[in-house]
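Missing here is one protein chain; the remaining ones are kept as they sit in the complex.
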Amino acid sequence: MTSPEPGTGTHPGTSTDPIRVAVLGAGGKMGRHAVRAVTDAPDLELVAELGSADSLQKVLDAGASHLLDLTVPQISPENVAFAVQNGLHAVVGTSGWSAERRTRLREQLADHPQVGVLIAPNFSLGSVLASAFAAAAARHFPSVEIIEMHHPDKVDAPSGTAVRTAGLIADARSEAGVGPSPDATTHDPDGARGALVDGVRVHAVRLRGLEAHQEVLLGGPGEQLVFRHDAFDRGAYMPGVLLGLRTVASRPGLAYGLDAYLDLG
Amino acid sequence: MTSPEPGTGTHPGTSTDPIRVAVLGAGGKMGRHAVRAVTDAPDLELVAELGSADSLQKVLDAGASHLLDLTVPQISPENVAFAVQNGLHAVVGTSGWSAERRTRLREQLADHPQVGVLIAPNFSLGSVLASAFAAAAARHFPSVEIIEMHHPDKVDAPSGTAVRTAGLIADARSEAGVGPSPDATTHDPDGARGALVDGVRVHAVRLRGLEAHQEVLLGGPGEQLVFRHDAFDRGAYMPGVLLGLRTVASRPGLAYGLDAYLDLG
Amino acid sequence: MTSPEPGTGTHPGTSTDPIRVAVLGAGGKMGRHAVRAVTDAPDLELVAELGSADSLQKVLDAGASHLLDLTVPQISPENVAFAVQNGLHAVVGTSGWSAERRTRLREQLADHPQVGVLIAPNFSLGSVLASAFAAAAARHFPSVEIIEMHHPDKVDAPSGTAVRTAGLIADARSEAGVGPSPDATTHDPDGARGALVDGVRVHAVRLRGLEAHQEVLLGGPGEQLVFRHDAFDRGAYMPGVLLGLRTVASRPGLAYGLDAYLDLG
Partner (left out) sequence: MTSPEPGTGTHPGTSTDPIRVAVLGAGGKMGRHAVRAVTDAPDLELVAELGSADSLQKVLDAGASHLLDLTVPQISPENVAFAVQNGLHAVVGTSGWSAERRTRLREQLADHPQVGVLIAPNFSLGSVLASAFAAAAARHFPSVEIIEMHHPDKVDAPSGTAVRTAGLIADARSEAGVGPSPDATTHDPDGARGALVDGVRVHAVRLRGLEAHQEVLLGGPGEQLVFRHDAFDRGAYMPGVLLGLRTVASRPGLAYGLDAYLDLG
């Protein structure tokens, strides 16, 4: 039997329970992509689609085993608490899950030791892998900088992914005892050197035509190593969503970040 | 007859006079590269190498027809004035030639209508072409940004080349009636969006291992156009130096920028 | 008055006649994009949309001044002949316009000296600019190679754009007397060096996630110049389609290639 393209759908789930998915926020941009991806995956079953006006009871009525939360920060914690309370596993792509919220969720999960929850700030496998590898490699190079590039309708700079990548890099370098990147700049009147995030220079480009892209540049004597990730459209997030849905039942407790489900050593 | 690699040396000069070159600043980094490049070029003859202690009289004694000035801003104007006074053509790679200095030189050249002088802030053919093409293309795209990348021992940011490129782009867009690049950024507390130079965002990366690199990114609905130039070492400047020496005698008066000698329409 | 983003729509047409557009092939992928782009452009008016079952008479009944042909090679010549016959300007994105077909069209246009026709193998401004600039620059560098990258559902390699770019480069280098790119390869058992098209090495990458991308790499001693174009979706072709519709009435006769309408010196 030939194997399918990874991330496109047909490999078996990691749980023997059937994966019956309820999508919350099904009418949003991510939601619509997710509805299609779950529907197309042979080992997943879409049992409910909820919009903002729907009652959570619909999830139970449909017999869902998994909840996929793609809503808004205001109601995501309530949705997830409902899932845990009812023994459903949850995969969460909604933002706004502060450390405090995650602590409260961990407390609730302590009483439901068989339930798994994944909260992923970024569902792109490529982005998560690039950040993790860049951090691992950054221990070996004197210089590191980040360039993130997005469409010009984005209101904040730098991107959340760039900030998280800078943090991972800073942690790895600190642990390895690597000092700051060398920089002799003494004259930069207009701020061309960009932002300093956890000691790492981050540059934000905004360009019509682009979607979401990031480069981590590592430099040492006579060589450069570049990790580049391009997310061309929201389809980029679906393999990560499916991986989350297939894996969460076998990982009780709270996982924060898709990294936890990838074999990154 | 098969043709040589362009820029490597054997094609005929554009002047019928022999090209007898005196190199000033022959002991510096650029100077040493230039001495070798002139020596290796079959149609050029190296007749004198001058260091800071040498008298300019040495240039005349050697019978030079061309002077290549690779010295320092303090003495470059004096060297060029001496060349013009004595009917020698001059190619100048020294920085610091302000508009005022160039005006004074033009006045002197008016009295020597057969003499040609080229002052080039950048001798890299690739860099000059990239900047010129980027400016021409920037008329057709809503978005444009510049990323320059250099070794971390550089003290100023952004680079002079990036500033000149931004100026060329700004002029081309102004002439074509193109407005500023779209940018919805409202939150950028640490300056990740970089410097604004003539209305164009410029980002400066400093990385061990790099030499001198620049990307101009142009974006429009659904597409991106990137012009990237890499100067790996000072050898990158020699084809431009040789082109200057071969062409200057046929272009009386002052040319500022290597662009003037390239067929850029 | 602030100026709009270039290529997005509101600048005045180059003709004083109103631009009343009939789209042929309106139901295809390109056609649907074009219908939306024409509708959104304030200075253009969409007066008719034709599918394969519609009679060309519909174009005249709607009072169209311009015909946009996005059909199939089998019927495109007939459509354009009809337009010329009736004094309409035509912009053509359909493939299959061989030299022979173009010759016949030129003969017909001789009898209609006020009619303009543009046949464009590629409507992406960025792609056309990249190819033109790459060819102009290729005169100055010993080495040149092309890498084209597309989605893996493409059946032919290399792409038509890469073949045209190689041809433009070959012509420019031949005219400038530049010899073949240096290449010492003596051992390449599996064909890693790619295809030789008009003397230029062309490499074709096929990768899930990509749409249509091309890099032209130029190299000389110590430097590299890269022209990269990315077409992320069919929206990339709309600025070129609009430019064609706005310009064609002022350019009687046949123009082949969007280059003719860009100021490329």
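As written, the chain order gives the labels A, B and C, with residue 1 at the start of each chain.
Just so we're on the same page, a contact is a pair of C-beta atoms (placed from the backbone, for glycine too) under 8 Å apart; a residue touches a chain by one contact, two chains touch by 3 or more.
Note that the structure is predicted; figures quoted are calculated from it, not measured.
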{"item": "Of C:A53, C:A110 or C:A192, the residue in touch with the unshown chain", "value": "C:A192"}
{"item": "From A:G28, A:P77 or A:G126, residue that would touch the chain that is not displayed", "value": "A:G126"}
{"item": "Chain not shown, touching residues in subunit A", "value": "2-8, 11, 124-127, 129-130, 133, 136-137, 139-142, 176-179, 182, 218, 220-239, 262-265"}
{"item": "For subunit C, residues in touch with the removed chain", "value": "141-145, 147-149, 152-158, 162, 181-197, 201-210, 217-224"}
{"item": "Interface with the unshown chain - residue positions in subunit B", "value": "5, 208-211, 230, 232, 236"}
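Note that in this section only the chains that are shown with their structure count from here on.
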{"item": "Chain with minimal offset from the mean of all protein Cα atoms", "value": "C"}
{"item": "Furthest chain, CA centroid comparison against subunit A", "value": "B"}
{"item": "Angle of the C-alpha superposing rotation, subunit A to subunit B, to the nearest 5 degrees", "value": "180"}
{"item": "Copies subunit B and subunit C touch via same or different residues, half shared test", "value": "same"}
{"item": "Distance between the centres, which are taken as Cα means, of subunit C and subunit A, whole angstrom", "value": "39"}
{"item": "Where subunit C touches two or more other chains, by residue", "value": "5, 230, 232, 236"}
